[in-house]
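Would you mind keeping the following structure in view while I ask a few things?
Only one protein chain is missing; all other protein chains are in place.
Our next item is chain A:
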């Protein structure tokens, strides 16, 4: 008897494509929400990305009651408390989070407070603490990478204790994710590249790690195909709105995949490096991906070989002998990284980042071993193993 078992869950309505933003008023009215609050950051506002959202709502007679545009890159419990206070004072009844991972996580955490009550969101940290639906909540991602619009987790820093608090509950998922190509059209090249490689990593790890399952595999494979096909096109022609939409959809699909199958060692190393050396998450993903795949190679030869079809297309897949496909998949990813390096100097090694010293590798390895994602890496990782992967990624 096979011991295989899996769970798959994604109740988020995806609203994607041209003029998707214009669906927001209808979606909110369907949720009986009339007084939305926007939660976003200064960068989004400065890029003019709020204008089309506000216009879309006003044209339908829906007034945005309040806009909080000061979410920091690393959101805190204090910020969450302040936003919840404004929400209550203005008698809002719903939240629209617009931005990248931090704005979306903040929106989720604010939703906990305004729905469950109180001023201290730390009280709700952990798994399964929230047991009932929260206020109507929409998410409009402005980076194509994190997939936070379809994950049931939020991470908020507790400034007093200096720790990161995780919140997990399926009730954190938004009612809808609105994916409009206008929102990612102005992303600068290095952010486009790094966030797309985050999505790529979500999909590749989802497809090769321990909790992979037939449904997450379908989403992951399709996401890999979209990123492989569109990323360089968008890098060469940033105003290509079809390509932008492809990347945004790939990010959401990869998010659905990994939130149901988890990620592995690339993320363990990436989280540690991000925390210790303050490098952007997507950059770390792109950097570690091939080295970790090489480390896992013999455990994941089958699925990694299958990915060649989505990375390189049917001709190259068919022309590569089955026994060489896994290696060819790694080469394809390396080729993509080289192309990105040429276009926007996205670092391929730790040395190329200029922000990591060789002395820090021990510390990164130790911290990576404490990261939750390491549990789902297909191959066991000891401190020595992690250190060896880091050495290979050094230069």
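Keep in mind that, in the parts below, contacts are C-beta pairs under 8 Å (C-beta built on N, C-alpha and C of every residue); 3 or more make two chains touch, one makes a residue touch a chain; residues count from 1.
Here is the rule we use: contacts and distances are computed from a predicted model.
The unshown chain of the complex is recorded in UniProt as "SCP2 domain-containing protein", chosen from "Cytochrome bc1 complex cytochrome c subunit", "ABC transporter ATP-binding protein", "SCP2 domain-containing protein" or "Ferredoxin--NADP+ reductase". Only one of A:262, A:289, A:304 or A:350 touches the chain withheld from this view, namely A:262. The residue touching the chain not shown here, chosen from A:17, A:166 or A:188, is A:166.
Summarising the interface, chain A meets the missing chain with residues 3, 5-7, 126-128, 166, 209-211, 262, 369-372, 374-376, 379-380.
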